[in-house]
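Every protein chain except one is present and positioned as in the full complex.
Order as written gives the chain letters A, B and C; numbering starts at 1 within each chain.
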């Protein structure tokens, strides 16, 4: 099942790391460490093979893929040897990247993006195309009545209105082109009632949002541990130091607010109450794509005894995110194939701020994901082997 | 359902903290923080009420309960105000403690212990008695052919042989007296084929072993997290600094080996392989009952990228252990009531080194425990409310 | 040499902990751990004996001393047994506390404060009185031309102007009454040219400012270590989590800015450049008087190799500050006696943001302090033994 993966923000760190990884695995130069869908639980689940993925994308930047890949190697995110070995493949991939349409109003831009997606599908004879948003995080969006209803939205757009943030415009274009959509960022993306209506109308699924790769991942196993032991978490305070393009952007008050809010939900949801404390994001240019998070948890045990736990997480963000982008593309495409449409709440495992009223504890999300994969395996059209 | 809890090591820190907590909750002076069986998942599961527990025990030491309670308060393990408020109840509890029988051979000792248990049951009109081993950890036991078979064991004992370590003798006496048994320590306890036969013969259940309260608890959620994300743990190295009576003993090579071995199993079982690194236990008198564990985890992600996580756990061991002792007593007694016998593998959630071929990930153990509680709730004799 | 110690903020945590400690040492109930001036280096340095200190103070609050002492004991800052043993002494000390004068303008308030100081000196026949500001941190002060010159200041005050922040008014009153002054807080205090002129005119010394008790103390030894090894610190990022009255106040933007600015100076001064990164202060009610600071230092070594260090500091702020308050009172009083006047730059060792162009590395400050003590020892009036 040849499947297209269209990356919005296709010249960014996460996108290019995903691409290098997929090319390296296809060439037999790397194993699937970090790829969830390569675990035994997903065998035979009718997913497109990693080697059957074809990549394209939009970006507002124009840095050549090979340059970006080299800078990822210099920064220690991907091995330099891989970048050297894959230079021809990267040069080919370059041809599948398009600038974000900027002329005309939002209606014209959306039409152009949809046309790019359709051309990509036809050029490669793809059965399915998944659009994955890995572009820069946007500020929290200004509410607009047109967001609540598809008709109102269409009216606004055809009247020349510019009411959608870029991530939502990308989702709109994807749905119009019959593509499924994954929002890996905290941006609004498909999370507007009007877009949900459109997705259901076009019978395409969408997943999101905000890839769970570091501190929140750890929280999603530790917070349930405290809950299961009936220990009362009094304070949970986190500091995230990060560099890279994403870090610089998140240091802006708008995106920062979007991201830190999404980082606290897991505590409320898994503990049943919100402990004192905040999560901070600070930008340290020098950290590059590496993130250091420090969390202090103070909790109360038997007879009021106060205790504490600390952890430090030192992760390479793009290396953590990239395999999940591949996982999400495979799973969303398979869901599309199996007839799912609208919000894919079953993929909560991958997200900081998952869609729907779903559990936030990782173990529960894992079970939900495995059940979902079992369902795909048993779906009518599945011959039992990845196609 | 009035239930007896007989604590082997009844003058130790864990035992006395459990006792103070149960008395405090009965008097309405403390809430159930740390008690797993007070979570909503256990409502209506036919457990004896916390306020229906009656305590007794064996110990080789003779420090008065009130003295021990005061020293726990001085050390900050229990509030001094509680100890003052409960001094009468503690003085009463003192009467239920017995010295460990030391005259005659092991057969005589066992008979005396069983007699102590029977007298305790009759004195208080108890429906069930659970024996919980919270005595000092023993060195790893020397294998003996009599351990493998009940007949051989009985023959040895009646011939005057002393082939059982004290924890196993306690289990033997418990079973003979028709009591269930919980091994909260890493000692051998009931884990001998001969004793398993006896438990089945007498239709009593037993649970164990080694209460999971600190570093291993954290490992049991973090290791599955790495596994679910297909991240490869290269090294996992832990240092445990602990004081207290238990710490002094665990610094001895024999018990230390028993304990550290039980601490590494969770990695092998949840990851499917054993990473490099060891777990050390060091004794620092000054730490008292507080334990500081530091763990370093180095793992490999996408395309071989190396990353790391560290955590520090600063817990009060007796405060973490005591509510679990109460949980285990309630659950084991209810299991006895519901007709369970032999190894209670369903209680793996509570143990570092659980009985049976069970999962070591905390979330899976939690699910197993909840299913078990559901089963108790639906058991024929359960009127639907704790009696 | 009976010496008065007048605490501005005399009912606060630092003040009352200092008082309890001094009373406990006088009664032989506690040793001098944490008191720098009890180290061998200060033997014979003509300091007033710890047991010769007499306490009084101003506060805007009216919580009784004994109540405050009990709450310090409940919070684990001072031993409950000490508070019980000292209740009579604390009741006596209560009589030496005065409300902060609030009627009339600043001139009247200053006159009343000076009168309180004079009465205190006479009541106890004190040779010297040191005023120590341990009141709540003020917001950064608004500049005013009257701050720059004593005559202008006197004119403003006598014209009914209210141009001084409370901490500076306290310094003004102290100088008027012939008392030396220590500013233990980041507030403005004596650090105005007009007040410096007054101190010189009255021949009294003053010291400050902002007691160095936690993260900055550690920085003041670690930063020089990196400098001496020619290692380049790229980023130094700190998070301070603190509770207590001080914490609540420092979470306010004004005082927070004052405090964090004073915390970064040590890096600029000892490294010779300012690395990336900030120091944050977050308020967590639950921490009470305990502070947890976490610092991440990323540095570059030979051939550009990047390395890192982290530390966590978990200190009890009042317990760290209180003995320094006693040290500063003794040293400032002795300096007064020895004829020092104006800024006592020799006491930089004790402060986050020391007066004068002094070294910020702790070892250099220590040497300066020891030289100063040597000077006191050799001063003409010193008989060679503490009087």
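Here, a residue touches a chain if its C-beta (ideal position, glycine included) is under 8 Å from a C-beta of that chain, and two chains touch if they have at least 3 such contacts.
Keep in mind it's a predicted model, so treat the numbers as computed, not measured.
Asker: Of the residues listed, C:145, C:160, C:193 or C:301, which one is in contact with the missing chain?
Answerer: The missing chain is touched by C:301.
Asker: Looking at A:33, A:106, A:237 or A:312, which makes contact with the chain not pictured?
Answerer: A:312
Asker: Given the contact definition stated above, which residue among B:200, B:284 or B:370 touches the chain not shown here?
Answerer: The one listed residue touching the chain not shown is B:284.
Asker: By the contact criterion defined above, which parts of chain C meet the unshown chain? Give residue numbers in ascending order.
Answerer: Looking at chain C, the ones touching the missing chain are residues 17, 20-21, 24, 30, 32-36, 38-39, 76-79, 82, 217-218, 220-222, 224-225, 228-232, 300-305, 307-316, 319-320, 322-323, 349, 361-364, 366.
Asker: Residues on chain B that touch the omitted chain in the whole complex?
Answerer: Counting only chain B, the missing chain is touched by 234-235, 237, 239, 241, 276-278, 280, 282, 284-287, 292, 294, 296, 298, 310, 312.
The rule is simple: only the chains that are shown with their structure count from here on.
Asker: Can you check how far apart chain A and chain B are, centre to centre, with Cα atoms defining each centre and the answer in Å?
Answerer: Whole-Å distance between the two chain centres: 43.
Asker: How far is the middle of chain A from the middle of chain C, if each middle is the mean of its Cα atoms, in Å?
Answerer: 51
Asker: If I count partner chains per residue in chain A, which residues reach a count of at least 2?
Answerer: Correct list: 310, 312.
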